[in-house]
Each structure stands twice: as C-alpha cells, then as structure tokens.
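My questions will all concern the structure given below.
What you see is the complex with one protein chain gone and the rest in place.
What follows is chain A.
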C-alpha cells in the first residue's frame, strides 16, 4: 500500500505542477480560474488518498465541504468577468 502512496504522490505532484503552470501562464482570467478548480480537485484527491492509505477519516468532512462549496469561487469570478466585459459595450 505504501507503493501506491508513493506512486500517487508523484502523480499528484506532477498534476499540481501542471495546474500551477497553467495558473501562472494562462492567457485569460478564466483559464486561471479553471486551473484553480483543477488544483482544488487535486487537493481533494490527495486528501482522499491519505485517508484511504492510512485508514482514517479525519479529512472526510473537509472533502465533503470542498465538494459542496468548491464551486462558489469559480462562479463568482465568472460573473465578475462577464460583468466587466459587458459594461463597455452597453455604454
């Protein structure tokens, strides 16, 4: 089971590095928001792996909370982008 932990740690590290590179490079704000969403999903997955390998449930409520309220950030930023781009056209 520790082999699985090492393999998934490497995979999650590479995935998080890719998401962070996209956050840094992303041409638009929405690309960065999407990459941040993926980074949050990677974090939740890492919490799940920790619980599954070490057989405890300390992070379970955190995973549930992430899955419930994790979408609010990207929805807020998407509204913000839409509003900012629409206003110059209307004036």
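Following the convention adopted for this analysis, a residue touches a chain if its C-beta (ideal position, glycine included) is under 8 Å from a C-beta of that chain, and two chains touch if they have at least 3 such contacts; residues count from 1.
Everything that follows uses one rule, which is that contacts and distances are computed from a predicted model.
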From the list "Branched-chain amino acid transport system permease protein", "Ni/Fe-hydrogenase 2 b-type cytochrome subunit", "Tryptophan synthase alpha chain" or "Cation antiporter subunit", give the UniProt name belonging to the chain omitted from this structure.
-> "Cation antiporter subunit"
Given the full complex, what residues of chain A touch the hidden partner chain?
-> 1, 3-4, 7-8, 11-12, 14-19, 21-22, 28, 30-31, 33-35, 37-38, 41-42, 44-45, 48-49, 51-53, 55, 57, 60, 63-64, 67-71, 74-75, 78-79, 81-82, 85-86
